[in-house]
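Note that this complex is displayed minus one protein chain, with the remaining chains in position.
Chain naming follows the written order as A, B and C, and within any one chain the residues start at number 1.
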Amino acid sequence: MQFLIARLFQAAIVMLCVAFIGFLVFQYIGDPVLALVGQETTVAERDALRESLGLNDPIIVQYFRYVANAIQGDFGISYSFNREVSEMIADRLPATIELVLLSGVLSLLLAVPAGIYTGIKRKGGIAQTIMALSVIGVSVPSFLLGILLILVYSVWLNWLPSFGRGDVASVLGFETSLFTLDGLRHALMPAAVLCLFQLGVILRLIRAEMLEVLRTDYIRFAWARGLPARHVYLGHALKNTLVPVVTAIGLQLSSLFAFSIITERVFQWPGMGSLLLHAIGQSDIPLLAAYLIFVGLIFTISNLLVDAIYVLIDPRIRHGAR
Amino acid sequence: MFEKIRSDFWYELLNSPVTVISSLIIGMIVIGCAFAPIFAPHTPFDPATISIMDNNLPPVWQDGADARFLLGTDLQGRDVLSAMLYGGRISLIVGLGAVLLSVLIGMAVGLLAGYFGGWTDAILMRVAEVQFAFPPILIALLFNGILKTTLPAEVFAAAAVPIMVLAIGLAGWVQFARIVRASVMVQRRQDYVTSCEAIGLPTRTIILRHITPNILGPVLVLAMLQIAVAIVTEATLSFLGLGTPLTEPSLGALIQIGSQYLFSGIWWVVIFPGTMLLVMVVAFNLVADWVRDYLNPRLR
Amino acid sequence: MKTKMSKTLIRLISTCAITIGLSGAAQAEILRVASQGDASSLDPHSHNESFTNYFLANVYEGLVARDVNFEITGQLAESWEQIDANTWHFKLRPNVTFHDGAAFAADDVVFSMTRALAETSNFKHVLASVDSFRAIDDLTVEIITKAPNPILLNDLLDLMILDKDWAEANGAQEPINLQAEEKSFSATNANGTGPYQIVSRAQGERTTMAVNEAYWGEIGNVTEVDFTPINNAATLVSALLSGEVDVVMPLPLQDIARVESAEGAKVVSSAEARTMYIGMDQWRDQIIESPVEGNPFLDLRVRQAFAHAIDAQAIIDRVMQGQATLVSQYVMDKVNGFNPDLKQLEYNIETAKSLLAEAGYPDGFELTMDCSTDRYVNDGQICQAVVSLLARVNIKVNLIAQSKAQFFPKVVAPEFGTSFFLLSWTPSTMDSLNVFQNVLGTRDLEGGTGAWNISGCSVPEADAIVAKAATTMDPEAREAMLQHAMQLMVDDVCLIPLHAQQLVWGTGANIEAVQHPTSEFPLELFNVN
Partner (left out) sequence: MTDFLCKVEGLQVTFPHRNGDFVAVHGFDMHVKRGEIVGLIGESGAGKSTIGNAIMDLLSHPGKVTGGRVLLDGDDIVQKTDKEMAYLRGRRIGMIFQDPMTSLNPLMTVGDQLSETISVLQNVTMQQARVMAVERLSGVGIPEASDRMNQYPHEFSGGMRQRVVIALAMAGDPDLLIADEPTTALDVSVQKQVLDLIRSICVERFLGVILVTHDMGVIAQTTDRVYVMRHGKLIETGASAQVIEAPSNQYTQDLIAAIPRIDLREERFRNPPKKTGEIDKWLLENKPSAQTGDFLTATALEMDFATRKTTFWGKGSGFRALEVPDISIARGEVLGLVGESGSGKSTLGRILTGLMQPTHGTVSFTDHGPLTQVKSAAARKALRRDVQVVFQDPYSSLNSRMRVDQILAEPIRFHGLAERGQINHLVGALLERVGLPADAGRKFPHQFSGGQRQRICIARALSVRPRFLLCDEPTSALDVSIQADMLALLMELRRSLGLTMLFVSHDLAVVRQVSDRVAVMKKGVIIECRESEALFDAPENDYTRMLLETAPRARVCS
């Protein structure tokens, strides 16, 4: 319990740091006004606008304004869209989340059994093949893979749509495309691309852990006292394998978010990633800062969850031993 | 662990043809890129030598090709092969530079945290944890993105490579810090360190001359994996338009430029650099895997 | 209720359309449009950026607009008369309603004009010549100009009309209302009088429009519009070829051949009013970001040398895939003030070299070029081509290719922080006066002229003529003056004209699209067969 509280405290610190960086970014502005006004605007008009955006106030004032607002979920107005940033993120979040979840689940479902298998039969032909593939999996840059998939499945075969999110249906007040056929067809390639890298990483991780665990005395002793393979592998080995893997998976989740940026760019997936890239392209500083803080929040939460699971799995932490 | 290197190294290496081939490939690519000015038939980064009239030529074995351009030319009339070598050079520089930076920072932090423990450890590792919550590629992306939006374009263009080295390097040090710290804590408990203390050797000597050599193994492995990662990251950043300038494209930038023409039948601008990138990264990963297994045979 | 139904309807239809693949005539009434960018906002006064303006022109209307033949006709204004040199009366169209059913009347026009002048508006320039305006009665609006303005109607083309009550009810009296609870209601909601009304919109993702049943005018057979931004060129084309969309604009040039060869798709193209220029610093004594002493460009021979060294035709053939036309001056032929007698300085390296030598630069010199990469068709590639072309006359150019978000802040007022650059201009009024006032006229930031004269060239004689032309009501006389001014500017090589680009769209074989030189897309004029 105390462990979790400590984690909570750390999470708070992390968020503070992130928020601070976010603010620095927010401060460190080129000239948003020009991103805002089009051609044929005079200098005077620009100054007026600059004033009304509060860009002439002293830093401290702006800082407090920023933090105070951020807490209320107000990250200012996007320079390039003249819209509230929080609104826009809210619009884009579901798309990214569904993509991340889909590929995350996909990669787990494939990686765990494959990892266990390759860990157990590490000399086997199939295992060797899987490992070889996994190397490719972790090596091929996702943008390259995405392009090639589009080339093959959209352009040559014309099987799958090459862009966009397709039809969305509202499920529990959460717009998702995972419940319409069209939506799934759209999600297939992006999810696959996003999934592949994670798949490779987790698979190799689980395999390595499996090999470590299978060498331990308590596994040898399990064999020695005549437990059947199913019990040894799934009952004893797997559970111990999971302890380190769970942490890694938490990190993988956040890296999924990171890689979704690339995938979204390639497949025109209207998520937070494409929003970020747009923000960078347009030097839309408020959007950038908000994204930073938002992602920070997501990561921190996911890590907290991981820690919680950790405590559930490992009694030694529960009892504060070593 | 290390004594194995002297005894079994060659035997183990030659027993794994995949690794041998990978190493050869890496060697070829590295030499080819390092001496690009010598090997490359053209100098794609010098506008005076490229002619817009030569643009979009296919590779020589296709009709309509020009013998001067083995792998064809891109929209600017740049020789794709030369562009690959020069671009690959950038990718390698960034990859190696970034990892070197990561290693330096990571080692320093890891050694201090691991050896002294206590508050030093607490503070350093807290910092590491904060950063660890963010995937390196995202950090590099934001770092570059923010610099790109804030720096004047000419500065950013001029400093594109150092900036990327910085971005990727700063993004990657945590893994090294963690692994170094962990192994230092193991080494620190070893009696040979205590005997050094008993002899009265100064801490610096103990850390640098005694502990450091003993933790290089895992660092080496991680470094090789990280080079692959760094190269991919560089390519990705460039692909997203956050990397090298149009006039001096790295592999990633080449692919990005090419990807717009991929469906227009001008496939060679993507496929060749793409293949090179992929082969390079796979090779690095394979060699790294082998070294890891070699230093830690249990995993085999 | 209605919107909800049509929403689901669209879902249904588009799903079938996509699953079937190439859309047949069955769903003729729905038009799926894809473009490289999305409208930045739904507010007609917030972003003055051609794509956003033309996007909104399908939802909002102005007093006047262009018809199929590109002639200016009344839109919300049925007719107008000029009482005296400065006074205009506009008779408004009766029984027009906004999408929400509210009636359209004079006070909406007055409100919209006031709004266009608001601080956060980007359309103040539209009314720059206007002194005052008022509603005479429910269907009459009076506009008084500061001085006689022969192209008032052209100016008014960009002025969109909103519903006063709707705007006030939602705190959208200004494009950005920093006071209001929702600061930018009008950025995400629209209520115009136009032929189409927004059904649903997810910014940067998808916008669906339904035909405005109560529309006063003619509408083609397009009843539903499904608009998707796709910023990746390759994806854009594959979407068209796989029949996921009916119209892509603009069509990436490199894919023209492919689309032409594909069955079920075709290329639609026509001359566009956008003209590309190379600009050279003519106001600094020392050019920036260059090792050279002083400012070579102050010497006319250097400017001419550059013009001779740049092979505009090669750029058209190679970079633009032939989808552009050579121009001898700063506007294309459809624009008022185009001077048919002017000739382009021909491509000739030798001439260029000798001119440079005369000017005292036999070995050329080194300088820096600023260029955007995401604003104009192939802008980045054009600049690279220019760089390698100039390299042949020993001019070493360091190219800074940058995003528009960085390019414009750098090069425009107040810094004008460049000495060599690529620029492009579309006279939205289709009148060269617009070019003279913004791009070619001697800089006078207070007076509002030459705000985009980045090269800082100045030909006082031309300025004088232009000023006269601005208030000349007689078309012939005016035209002559503009042509003379154009002559003077071209002789001075204020800018090096490269080409006027083609407007190139890809559409399904069954689509009848209408293109205007201003690159707008009046969907009500489109037809699906």
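Throughout what follows, contacts are C-beta pairs under 8 Å (C-beta built on N, C-alpha and C of every residue); 3 or more make two chains touch, one makes a residue touch a chain.
Quick caveat, the model's predicted, so the values are computed rather than measured.
A.B. asks: Determine which of the presented chains are touched by the chain that is not presented, and list them.
C.D. replies: Checking the complete complex, the chain left out touches A, B.
A.B. asks: Looking beyond the chains shown, say which of B:Ser23, B:Thr150 or B:Asn214 touches the absent one.
C.D. replies: Going through B:Ser23, B:Thr150 or B:Asn214 one by one, B:Asn214 is the residue touching the chain not shown.
A.B. asks: Who touches the missing chain here, B:Leu13, B:Ile105, B:Ala182 or B:Leu201?
C.D. replies: Here the residue in touch with the unshown chain is B:Leu201.
A.B. asks: Identify the residue among A:Phe9, A:Phe64, A:Trp156 or A:Phe179 that touches the chain left out of the display.
C.D. replies: Answering carefully, the residue with contact to the hidden chain is A:Phe9.
A.B. asks: Pick out the residues on subunit A that sit against the missing chain.
C.D. replies: 2-3, 5-6, 9-10, 216-218, 220-229, 231, 235-236, 239-240, 243, 313-316, 319-322
A.B. asks: What does the interface between subunit B and the hidden chain look like in terms of residue numbers?
C.D. replies: The list for subunit B reads 1-3, 11, 122, 126, 190-192, 194-195, 197-201, 205, 210, 213-214.
Please note the rule applied: only the chains that are shown with their structure count from here on.
A.B. asks: Using the touch rule from the top, point out the two chains with the most contacting C-beta pairs.
C.D. replies: A-C
A.B. asks: So, comparing C-alpha centroids, which chain is the farthest one from subunit C?
C.D. replies: Relative to subunit C, the chain whose C-alpha centre sits farthest away is B.
A.B. asks: What's the distance between the Cα centroids of subunit B and subunit C, rounded to whole Å?
C.D. replies: The mean C-alpha positions of subunit B and subunit C differ by 44 Å.
A.B. asks: Report the inter-chain centroid distance for subunit A and subunit B in whole angstrom, where each centroid is the mean of the CA atoms.
C.D. replies: Once rounded, the distance between the two centres reads 23 Å.
A.B. asks: Could you put a whole-Å number on the gap between the CA centroids of subunit A and subunit C?
C.D. replies: The computed centroid separation for subunit A versus subunit C comes out at 39 Å.
A.B. asks: Specify, in ascending order, the residues of subunit A that touch 2 or more different other chains.
C.D. replies: Within subunit A, the residues that touch at least two other chains are 30, 147, 155, 265, 281, 283.
A.B. asks: Any chance you could list the residues of subunit B touching two or more other chains?
C.D. replies: Residue numbers touching two or more other chains: 148-149, 241, 259, 262-263.
A.B. asks: With touch defined as at the start, can you tell me which subunit C residues reach subunit B in the complex?
C.D. replies: The contact residues of subunit C facing subunit B are 232-234, 237-238, 241, 252, 254-255, 257-258, 289, 311, 314-315, 318-319, 368, 370, 373, 380-381, 384-385, 387-389, 391-392, 396-403, 405-407, 410.
A.B. asks: Write out the stretch or stretches of subunit B touching subunit C in their complex.
C.D. replies: The touching residues are 46-48, 50-53, 55-56, 75-77, 148-149, 152-154, 157, 241, 245-247, 259-266.
A.B. asks: For the complex, give me every residue of subunit A touching subunit C.
C.D. replies: Of all residues in subunit A, those touching subunit C are 30-31, 34-35, 37-43, 45, 48-49, 52, 77, 80-84, 87-88, 91, 95, 147, 150, 154-155, 158, 161-167, 180-182, 185, 265-268, 270, 274-275, 278, 281-283.
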